[in-house]
Structure formats: C-alpha cells, structure tokens
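Entry: chain A
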Amino acid sequence: MSEGKFPFSRRTFLATTALGAATVAMPSVLRAQGAGVKLGILHPVSGALSYSGTQGRLGATIAIDEINAAGGIKGLGKIDPVLGDAQSSAEGGTAEVEKMNSAGVAAIVGGYASAVCLAVSQAAARYDLPYVVDVGVADSIVTRGLKNTFRFGPGFGVIAKTALSNLAAINDAAGKPAKTVMIVHEDSLFGSGLAKLLNAQLPAQGFQILETIPHPTPTRDFNNVVLKIKAQNPDLVIPANYYNEYVLLARTMQQQKVKPKGIYSVLGGAASSYKFVKEFPEAAKYIMDCNHWFDPKNPKALALKKKVEDQGQFFTYEVYMNYSCVLLVADALARAGSADRAKVTEALASSTFKDHVMPYGPTKFVNGQNEGAAPANTQVLDGDIKVVLPVAFAQAKPVFPMPA
Partner candidate 1 sequence: MTDRPLLDVRDLHAGYGETQVLRGVSLDVAPGEIVAVLGSNGVGKSTFNRTLSGIVRARAGSIQFDGAAIEHDKPPAIVARGLIHVPEGRRIFPNMTVGENLDLGSYRRAKPRRAQNRERVFGIFPRLREREAQYAGTLSGGEQQMLAIGRGLMAEPKLIILDEPSLGLSPLLVEELFTLIGRIRADGVAILLVEQNVVQSLEVADRAYILAEGTFVMSGAASAIAADPELKRAYLGL
Partner candidate 2 sequence: MLSPVILIPAILNGLLTGAVYALVALGLTLIYGVLHIINFAHGALLSAALFAAFFAFKLLGLDPYLAAFLLAPAFFALGYGLQRFIIGPASRGDDRNMLLITLGLSVVIENVLLYAFRGDTRTIEVPYAFETIDLGFTFLPIPRVIGFGVVFVVALLLWAIMRFTDTGKAIRAVAKEKLGAQLAGIDVAHVYAMTFGLGSACVAVAACLLIPTYYVNPMVGDAFVLIAFTIVVLGGMGSVPGALIGGLVIGVVESLSGLFLGESLGQIGIFVIFIAVLLVRPTGLFGVKA
C-alpha cells in the first residue's frame, strides 16, 4: 500500500449479493466513425479515500491525454473522459455508473477500493457495460461470474501466495538466517485475513511465529507493540497494516532501536511508497514489501514516472495501474472497432495486451482475471525503491539480513 487506505473494506464481502437477471439490453449509441468515444473514469476523489482516488484519476487522464495527443483510437477518434467521483463509498460508485451509462460511455475504468469495485461491477453489469477494475484486490470481485468485469492487476490470493513463496526464497538464498517471526497486523478484514493466512502457511516454510499482534486502525502509539517485539527479538517482523500505522510502527522501531534481521510486509510496506522513503529515509531502510509495482526496466514506465514526478506528485501504484488499465481499454476499443459494449467486452476478454507498464506475464483473462498479473517484491535500497523479485524484473538482489 502506498498511501492512505487499503482498497479493502468491511463491506468488501458483504456486497456480494448474486446479480439478478436484470441485464437490460440498451440500444448501443450509433456514432460516426472517428467522432470520439466516451470512457468513464471512476474514482473516490472525495472522502476518506480521496488521495488514492485522485492519484488513480491522474494515471488515467495521463493515459488518455497521451492517446489523444497521438490522434486518438484508430477508427474511433479521441477519447472523451467522463470523470466520476465514487465519494469513497459503494453507493457513490453505483450512482456514478448510472450517470456514466446515461452519458453513453463505452467502458468504465477505476473503482480503487474493493467495496467500490464490487458495487460498480454489479451496476455496470446491468447495462452490459464493460468495467476494468484498476486496483481492488478482493478475490470476490472476479469470482461472481460477471461477464463485464475485468481485473488487470493481481487479486489478494495471488499476492499472498507470491509474498509467501518469495519470502521463503529470499530467506533460503541467504542461508535461512530467519527462523522466528512476529506479525503485526491491523484488525479488520485485510490485516486479519493476511495474519491468518501467514499463521497457516509460515510454519510449513520453516518459520516459527512467536506472536501475532493485532491493532486497530487508527492506533496512535506503537511503543507497546515495539516493546513486545524488543522483548522477544524475532528475526523477522511482518507488518500488515495501513500506511499511517505502518509509518508509526517503523518510526517507533527505529526510535527504540529495534533492528530485526528483516521487515517484510505484504500490501502495505514503506518499500512501495516513495513518500515514506522520502520523508523517513532512516526508518524505511531495507524494508521489503510484496505489492503492486511497475516494471522498472520498461522505458514507458520510467517516462511516466518522470512525468508524474515533474507534476510534483508521488508515483504511486494507483497512477500506473490506472494508466495501464486505460491503455488496455484503448487497445480493446481499437480492436473492437466500435464503442459497442458487447464488442468491447469481447475484445477485452480476448486481450493479449502487451503495451502496459507492469511487471506482468502475458495478458490473458480467465473469468475476468488477468492470469498474467503478479505483485513484485521491492526493497528500500540506497534511498530508492528497487525491485528484487521476480528475477526477470529485478534491479537488485535482496539485502537480507539487514546490515546492522
């Protein structure tokens, strides 16, 4: 997690009511070739998730501007973005889908939080409106059989699995210096779910879990947690929490001079936040994370990074994931040769899109999930964030254990 809230919420698994057969066939808007195509860009740009939402919108609009500057989509013309605000709630997302549908968009990109994505995918399904999830990692988003819903990025299950096997790989490569683990997790669905998973899987990988410490969000003080860590002195600390608490935990560990052999997080580390690394370089040193990340060897990704940073913004995953998703949709539109929703859905389902900025394998949608999507392992090295795994994309070897 880069900023603010994690795209997961209490509602995530509540909003999975089966979709009825209420799919109304809408007459597709006939439009002259090259007259332009409307694309819904939907993010929570106000409310608690507004920072992430705004970052997502930034990535999407950069992609649209680039496509339009290059003459638009072949045969269809320029993309006309219809910007929507999900107001950080599922209801807000649903309302925006209604508006975008009336506005005649060819597809919708965005959602960010799982709860919003779940609601948006259902609302869009009613109009057979193709919807590309930008971030939302809840597995249920793509397991409900909605034909219109596509997720380009990895889901929670894949991320957690990759995180575990990469951890074992890093430890094995270093000669298994880490044997004991403490897990510090936030106590809602995301952190608890992850902690449960780790508790089930880590022992099989040869790790002994000394203690699992849950904490609420927000937590104002991590001194006690750090005292416990200090007293038990684990080799590895695995935090699974949101940005604010992550920052406090890392800073408190630095303050109390607690230095385990490694700090390894899943979907939440400083190692995937340029902001944290910039603001707290000392506390961030050597932290590892398994999270969404861009392909550092892709020139297009680096150009985008420069563009975003030149605007004074942090290059967060919301930016490049939305950027990639818009390119994916544009490619599908070009292949469909029309804004017809059924054709666009068809084109997305059969996509083998390569021109994105993510460290993914070949694009292949199975039941709406991109099978090529995977998280990357990063580590804070030399004041920068470096990809350390998968090897194909790695810029550096993991430094583990952390030097004293």
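With respect to how the candidates were assembled, all candidates are chains of the complex that A comes from, given by their letters.
Everything that follows uses one rule, which is that a contact is a pair of C-beta atoms (placed from the backbone, for glycine too) under 8 Å apart; a residue touches a chain by one contact, two chains touch by 3 or more; residues count from 1.
What you see is a predicted model; the values in this text were computed from it and never measured.
K.L.:
Hey, among 1 or 2, which one's touching chain A in this complex?
P.N.:
Of the listed options 1 or 2, chain A touches just 2.
K.L.:
Using the touch definition from the top, list the residues of chain A that touch candidate 2 in their complex.
P.N.:
Within the complex, chain A touches candidate 2 at residues 3-5, 46-51, 54, 88, 187, 213-216, 218-221, 223-225, 227-228, 231, 243-244, 247-248, 251, 254-257, 279-280, 282-283.
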